[in-house]
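Here the structure is laid out as structure tokens; the discussion comes afterwards.
Here's a slice of the assembly, chains where they normally sit.
Read from first to last, the chains carry the letters A, B and C; within each, the first residue is number 1.
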Amino acid sequence: MSFQDVLEEVVADISAYRGQGKVAAYIPTLARADTSKLGVAAVLGDGKSHAVGDTDEAFSIQSVAYVFTLALALQHHKSALWNHVGREPAGSPVNSIIQLEMEKGRPRNPLTAAGSLVVCDQLIGRRSADEALEELLQFIRTCAGDDNIAVDETLAMSESKAGALNRSLAYFIAAFGNLQNPVEQVLSFYYRQCSIAMTCRQLARAALFLAFDGTDPVTGAQVTIPSRSRRINALMLTAGHYDNSGDFAFRVGLPGKSSVSGAIIAIAPGHGAVCTWSPGLNAAGTSLAGAMALERLVERTGWSIFV
Amino acid sequence: MSFQDVLEEVVADISAYRGQGKVAAYIPTLARADTSKLGVAAVLGDGKSHAVGDTDEAFSIQSVAYVFTLALALQHHKSALWNHVGREPAGSPVNSIIQLEMEKGRPRNPLTAAGSLVVCDQLIGRRSADEALEELLQFIRTCAGDDNIAVDETLAMSESKAGALNRSLAYFIAAFGNLQNPVEQVLSFYYRQCSIAMTCRQLARAALFLAFDGTDPVTGAQVTIPSRSRRINALMLTAGHYDNSGDFAFRVGLPGKSSVSGAIIAIAPGHGAVCTWSPGLNAAGTSLAGAMALERLVERTGWSIFV
Amino acid sequence: MSFQDVLEEVVADISAYRGQGKVAAYIPTLARADTSKLGVAAVLGDGKSHAVGDTDEAFSIQSVAYVFTLALALQHHKSALWNHVGREPAGSPVNSIIQLEMEKGRPRNPLTAAGSLVVCDQLIGRRSADEALEELLQFIRTCAGDDNIAVDETLAMSESKAGALNRSLAYFIAAFGNLQNPVEQVLSFYYRQCSIAMTCRQLARAALFLAFDGTDPVTGAQVTIPSRSRRINALMLTAGHYDNSGDFAFRVGLPGKSSVSGAIIAIAPGHGAVCTWSPGLNAAGTSLAGAMALERLVERTGWSIFV
């Protein structure tokens, strides 16, 4: 059976879950998303992409962006980044401020909103937020092999307006001295990274280097060094899906990152990268149909990293 | 270079960490442990065991036992077990009762003390604690291929006496109706599983099935079904090392389980199982020299599951 | 209008609240309590008692006992008692273990279950629990001027059996080294103090000394020194009613202590002591009709300490 056939069977298998779950309600654009949408795209080591469903429709990548921002910030700061953010799973719902207080403004890991705010601040460094964002966009465009990727600035603005909780998190971190740039600068960068518009196909391609120890198997370019690639995967495995990261590891068995727009990227080391998109979310904020599709895909391919 | 040579180099590399860290102070036997001890044993797919250092000295396996008790309880109860315990990382220090209150007596995962108490209770079921313990011992003996493995009953007794915190956890869970057996029965089983005495070599051998999708590669016996083996590995990866599980995944990149006696088992899928033992612990309760040895071993062998 | 008339009007005023609220369900005896029962008794400075309703029916005094145990423990240990327990309001529901963890086994105040366990332990000291209980009973009998007051031992036994949560609290405190006697000893004392059977009339009489700066206005005996009497009143005001202590101070404006059996004692400094009893509880565990009766009584008498 061809890989394309496998993808198609996977999508057929989980059709009952299409339209299930709830969209994220706090941002008007996301609140209007069509939960019947479903796309599954995979890019394998040979660079070929396979796609089923709504894989060429763009959506805001939201917290999937954290992964790329983290990869880039690690290139700049190397292990010094860990002075500002931990690498332990959070053990609490998305955006909880409780642990942030207990741990005195040092977020537990870079794949939570609080943690990503700190990573954004570090990536900005002494530059303007605009300059840093341009670097991030260029990085993602290179990874995806597509120069058309851009920020949906209207969305970024509307998210920033609705973003009282993240603003609270940012000021809380600042109160503990863990932001070097003005809070509004950091938030501006943060919301624009979340508002980068991409398709499933683009995202799977952009994440491909993480399946090949940091090197793009198509271009041969080393995007990041091997040890860093492994570590980003480890962080996604333990903390990539809010408070159902453990469940995702248990059921799917691949490093991955969920976003509230309904996207999930998953990394199958040595095989390829997959991106699913379906806006209906489970109670913990992960795409319901997307996670189900990935679970089936791994069952059929044997790609679990735990065997 | 032979695998034995690799192990020896690893132990030489990390010799500076020998004697570092602190022993667990709350149990007299553990408090007296010699921090200069260090053993590293690996059993590969061909069944051969390789060992360097103090690998034939027995120690109480403590929370490494949780893994075997879990494997056995899953055979009995299958996915019904998850009605009683979650599978998310805890995001808090070992033995914290805070989350237990927030989540109304359902521990976040089976690899914390609270979670293992619930798993023990489920494994006991309607039998006596003694009967269930006999089954567990027999299970571990079979996995290890060694009929001499036994409980250090004196230690179990002394741990039970010192165990006010676990007793508190158990009564707390009982208060929420999540224990079916009397608390003291469950604690009796719990402390005896922790007091099973084994060597590094025995533990590595006993865990080997988890590196081969549930099947013992030497005897060919299916110890557990593949999906369950993967899931136990996933749980170890996200929650096997108290509040430094994320760090262990980040640095070592293998599923594993630490114990306060200074043991760590690590699973290299497709390759083999490793057990290190060194009683000096880091601040989070994981063997300092042991984790360092595993980090180096994975660097040299490329066994990380994230590549 | 005579004081007796005032009491009768108060009871008439709040008749709509009779039968409202829920009984405490976790102890069979309490679960069967008749929520239509209502008694209001007051003893004034001249020693005369005034009573309306079910004021001669005995009930277990439950956490109202904490006040007497505290008074007696302070006689023994004076300010050294505060090494073991704080005097801040808890800011959380009854029996929460979260703060106990945050504050490392030192309960926030002596009028919570956790705090009273510590006070009980201190009162026992190096004696047997039986001996200490005999002293407490004698103390209460003297305060109430009634030698017939006794423990309902059957109830104490049944509460101890049902008491997984308090048992958990006690072991938790013990784990932090804040109990000097064996946990089961402390619990035995604790449950028997809670199971002392008294009537409204007896309780109001027993608490009278707190309205007269520590001296029984009838016998002239100094039960406790003035500063201690004031401090016990202060503790009742800030922490006497679980997580509605602030609301009780706001609405009633007198020091008091609620219990899950539906009793409330209230102290009107310079005037007298009041005890209400009605088993229907509000969401926070305070007698609904009882608190309402006290609110009206203070409105009519002007006894608020805040004017």
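Keep this in mind: contacts are C-beta pairs under 8 Å (C-beta built on N, C-alpha and C of every residue); 3 or more make two chains touch, one makes a residue touch a chain.
It should be emphasised that the depicted structure is a prediction, and the values quoted were computed from it without experimental measurement.
The complex is built from one repeated protein sequence; 3 chains are visible, and the structure file as a whole lists 4 copies.
In the analysis below, only the chains that are shown with their structure count from here on.
The central chain here, found by comparing per-chain C-alpha centres with the mean of all protein C-alpha atoms, is B. Superposition on CA atoms relates subunit A and subunit C by a rotation of 180 degrees, given as a multiple of 5. Centroid distances from subunit B, each centroid being the mean of CA atoms, peak for C. Spacing of subunit B relative to subunit C, judged by their CA centroids, is 47 angstrom. Separating the CA-averaged centres of subunit A and subunit C is a span of 55 Å. Chain contacts: subunit C has no residue touching two or more partner chains. Within the complex formed with subunit B, the subunit C residues making contact are 96-98, 101-102, 164-165, 167-172, 174-175, 183. On the subunit B side of its complex with subunit A, the touching residues are 86-92, 99, 108-109, 213, 226, 229-231, 233-235, 237-239, 243-247, 249-250, 253, 255, 269-270, 304-307.
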